[in-house]
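The complex appears here without one of its protein chains, the remainder shown in place.
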Amino acid sequence: MQFHSDNCGPAHPSIMAALTQANEGYAPSYGEDEIMDEVRRRLRSLFEAPEAAIYLVATGTAANVLGLSTLTRPYQTIFCTPHAHIEVDECNSPEFYTGGAKLTLVGDTDKMTPEALEAAIGKWPEGDVHTAQRGPLCLTQVTERGQVYTVDELTALSDVAHRHGLPVFLDGARFANAIETLGCSPAEMTWKAGVDALSFGGTKNGCLDVEAVIFFDPAHAWEFELRRKRAAHLHSKHRYLSAQMKGYLNDDLWLELARKSNAACAYLAARLREVPDCDFTHPPQANMIFATLPRETHQRLIAAGAGYGLFGGPLHGGDRAEPLLCRLVCDWSMTHAQIDEFIACARLQAAVS
Amino acid sequence: MQFHSDNCGPAHPSIMAALTQANEGYAPSYGEDEIMDEVRRRLRSLFEAPEAAIYLVATGTAANVLGLSTLTRPYQTIFCTPHAHIEVDECNSPEFYTGGAKLTLVGDTDKMTPEALEAAIGKWPEGDVHTAQRGPLCLTQVTERGQVYTVDELTALSDVAHRHGLPVFLDGARFANAIETLGCSPAEMTWKAGVDALSFGGTKNGCLDVEAVIFFDPAHAWEFELRRKRAAHLHSKHRYLSAQMKGYLNDDLWLELARKSNAACAYLAARLREVPDCDFTHPPQANMIFATLPRETHQRLIAAGAGYGLFGGPLHGGDRAEPLLCRLVCDWSMTHAQIDEFIACARLQAAVS
Amino acid sequence: MQFHSDNCGPAHPSIMAALTQANEGYAPSYGEDEIMDEVRRRLRSLFEAPEAAIYLVATGTAANVLGLSTLTRPYQTIFCTPHAHIEVDECNSPEFYTGGAKLTLVGDTDKMTPEALEAAIGKWPEGDVHTAQRGPLCLTQVTERGQVYTVDELTALSDVAHRHGLPVFLDGARFANAIETLGCSPAEMTWKAGVDALSFGGTKNGCLDVEAVIFFDPAHAWEFELRRKRAAHLHSKHRYLSAQMKGYLNDDLWLELARKSNAACAYLAARLREVPDCDFTHPPQANMIFATLPRETHQRLIAAGAGYGLFGGPLHGGDRAEPLLCRLVCDWSMTHAQIDEFIACARLQAAVS
Partner (left out) sequence: MQFHSDNCGPAHPSIMAALTQANEGYAPSYGEDEIMDEVRRRLRSLFEAPEAAIYLVATGTAANVLGLSTLTRPYQTIFCTPHAHIEVDECNSPEFYTGGAKLTLVGDTDKMTPEALEAAIGKWPEGDVHTAQRGPLCLTQVTERGQVYTVDELTALSDVAHRHGLPVFLDGARFANAIETLGCSPAEMTWKAGVDALSFGGTKNGCLDVEAVIFFDPAHAWEFELRRKRAAHLHSKHRYLSAQMKGYLNDDLWLELARKSNAACAYLAARLREVPDCDFTHPPQANMIFATLPRETHQRLIAAGAGYGLFGGPLHGGDRAEPLLCRLVCDWSMTHAQIDEFIACARLQAAVS
């Protein structure tokens, strides 16, 4: 009954097998390994981007802040939503990597709108030396509230950014889940929709620790390499990153695992509708659910050993009657049995009270 | 015949087995996994330091610059040798992580002397607002030229630093090799010799990608955690770092692997003495050899597919007669057969010329 | 008719005289001059703070970001209003000086409320390594919209910050104007109200370029000195900063000049009430007025050579009927004649239309 995050489950056996297979004899270090050559070819092919510059790092934070900082000057501001991971969950990592760029919070909704973006850009007048200068747009797909931008929505947002000459970065920690939801191609969800660079997440979707950073314009390549090295994110035994990514791309494993986690989440959503007083704050679209439950339901679930993110106040604050918001995430390894056990525990409430 | 670096060989099967064993079911992320609890206990015991703060990261650069920057203020200077990895091989990573601290190069020898350290510290007057302020001493053990400080040497250097109120950090990328050479305990080579914090390397010695950072004074713990997160080096699926380190500590595997690489290096050194005009610039003491060979010997070796670091000028600069310096590194997996093949190729020279 | 800013007027003759008087013979550099000793004594006396650490710099930005950054760690967030000068007018200077700290925007009003501050602090959970850590509260007095916090309001805000263990910094670019409005003592408006450190502005109030930074806790002194030097803000011929500040403190010139600018502003406010369709968005309380005027009025004023800040859209956007917001600032040198001329021009509208 563990729904804390998709970083709490195991790696897929095929990824482990790829690691073991790579663990033979000598291999050049620092990204010169042959497996990386293959990874580069396959990602370029997958993204229909034969010129793309492609790199691997071991954490999602690194992929995003290294990618973003390559597109940002220290006197600029990045545009993102108030919920953006880079704003609320990274302990000032974007500010550190960019040398002190600012984050401008756009609108107050989970999915950014073109109007809100236009207004936020307008907050910083062009050519005024006193203010932060306009910098990249950063979008998260799947969003931090489990929503998926359509290709049209992405395109509309990119259009706003590009009209102002600003690059677009996509935080793709859950890239595969979004592709699985939309049924489009990686190219359609990225460069064809105006995305200039992105992180392509593996860690949350069945790998141990690997993320790709992709620039469609290879002019950023060398600066990125220097930034990665300087940030201590260039792995010496790089083959183990390459091997994970190769295993992840093999036989479309990345899509298969996203299909599993999305399907598990859809099943969880369906079953949660049986739970009294359970309300979704956002429609489940990928592998995350945001729902409110009565305080008593939470207390019982947590007492029974269930795990998930909990927002909105102390669990045992007796004088507060409002329900609490929870985040439930499914990874590829989530089973119907675990979900059923969770639902059974949650539904007890109805019987009891 | 690959002697490029100890980061080019495979991981030891026991490490892979530990990874596989850890890959079961749910585990809390970000260092809250149970395996990390065990790693912490075992490293504290190994170092006889029950209060030590202990963390894992995936690269040696990260271990060193995160550890060092926790001990350094941005207006200070770090003291290290001109060959120090943090000076010559990290693309300004220490400067980035410290927010702009300076590196003061001490002396001109591979192993720092107390006299040179005293002189370098004296270069920066105390309490002068105009100059860099004195900061930590950073020593590399095994040094970048394959030398091993004795415990007395470490103690003498730490004494100088401590007399000036400066902390001592040990870059222990090849910590195990040094312990194997000295035959002392980890405590004797660290806190008993005045070391305040260190990196304890696993990557070069049979792991995939794991290094421990150890502070003997736990007062640094929280700042380190914030710095690690901010630098994007806190792994979400942390269990895979923990598992590697656990496997590394099991049955003293770390020592056994260092014994193998040191022994291979000793064998290589012995055989190199058979090669005409081969001169060691530094006495081999751990798992690295620095030796000069005639240009022709290099040309033949490299043509035959041998790999190793090469310093001191173009290989084919025909008008330059002086021999070239090479660095030969052995990891735990190096075999006598590979060494014999290398030596045979190197000795051909004698026969031919 | 120039109301652009209080940094557009001349320096007061007494300040010029103090400069000339200081320009005799030899003086030690870098703050060791005797005039600075006197400045230190007098500011300590003025603030009833015999232990305070006191420094001079030449720009208001420097005073604020050096002062603030001494109180902030790079993984923390500063709390300020959305209008705060450090947020909107400093080209990421706070982020640069702090090494990448974040600014959290509190509430949506010009004057911060304790409730909004409490809510903003609560946004960043304590002890969570993933998020920005809580850092200093930064208040601007006079605010960016010309408002003055009462001593009780300051105290209430400081209390919230201190309850969470956070220091309080006061951006006092218009400190004198606030004191003149409140009629309290500098001590009452600062440390007695919970302010830990502040900038005490001279530049906007009749000096050429001098601001004091004051820490009531001298424990910050040495770090500030290093930060000032490192930031290139330690003046070699420091006597000229000292002399300005000495002249500013002589015979309460600082208060007299604030009285002049506040009085001019009050007169301007009174006369603006005669202008048709002129509405104050904030009640004038010091030396700045924020008011809306019809677009035609602006066009006529600007055509006539008047100068002031203009917000809210293009002046000649013909299809937009709403009035535009302007900022009018009076410095010590503003005369009734200039104001009368401005009002006459503004009132023409009534006659014409």
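Per-chain residue numbering starts at 1, and chain names A, B and C are given in the order in which the chains are listed.
Just so it is clear, a contact is a pair of C-beta atoms (placed from the backbone, for glycine too) under 8 Å apart; a residue touches a chain by one contact, two chains touch by 3 or more.
The structure presented is a predicted model; accordingly, all values stated were derived computationally and were not measured.
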Residue touching the undisplayed chain, where the options are C:87, C:171, C:196 or C:209: C:209
Residue, one of B:92, B:155, B:185 or B:250, that touches the chain absent here: B:92
Which residue of B:22, B:80, B:103 or B:213 touches the chain not shown here: B:103
Chain C, residues in touch with the chain not shown (by the definition above): 2, 4-5, 7-11, 16, 19-20, 23-29, 58-62, 65-66, 90-93, 96-97, 203-204, 208-209, 226, 229-237, 240, 307
Residues of chain A (touch criterion as defined above) contacting the omitted chain: 30, 73-75, 99-100, 129-130, 133, 225-227, 229-230, 234
Touch list for chain B against the chain that is not drawn: 74-77, 88-92, 95-96, 98-103, 105, 129-133
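Just so it is clear, only the chains that are shown with their structure count from here on.
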Chain with minimal offset from the mean of all protein Cα atoms: A
Proportion of interface numbers common to chain A and chain B (over half same, under half different): same
Whole-Å gap between the CA centroids of chain B and chain C: 51
Between chain C and chain A, distance of the C-alpha-averaged centres to the nearest whole Å: 41
Chain C residues counted as touching two or more neighbouring chains: 74-75, 99-100, 129-130, 133
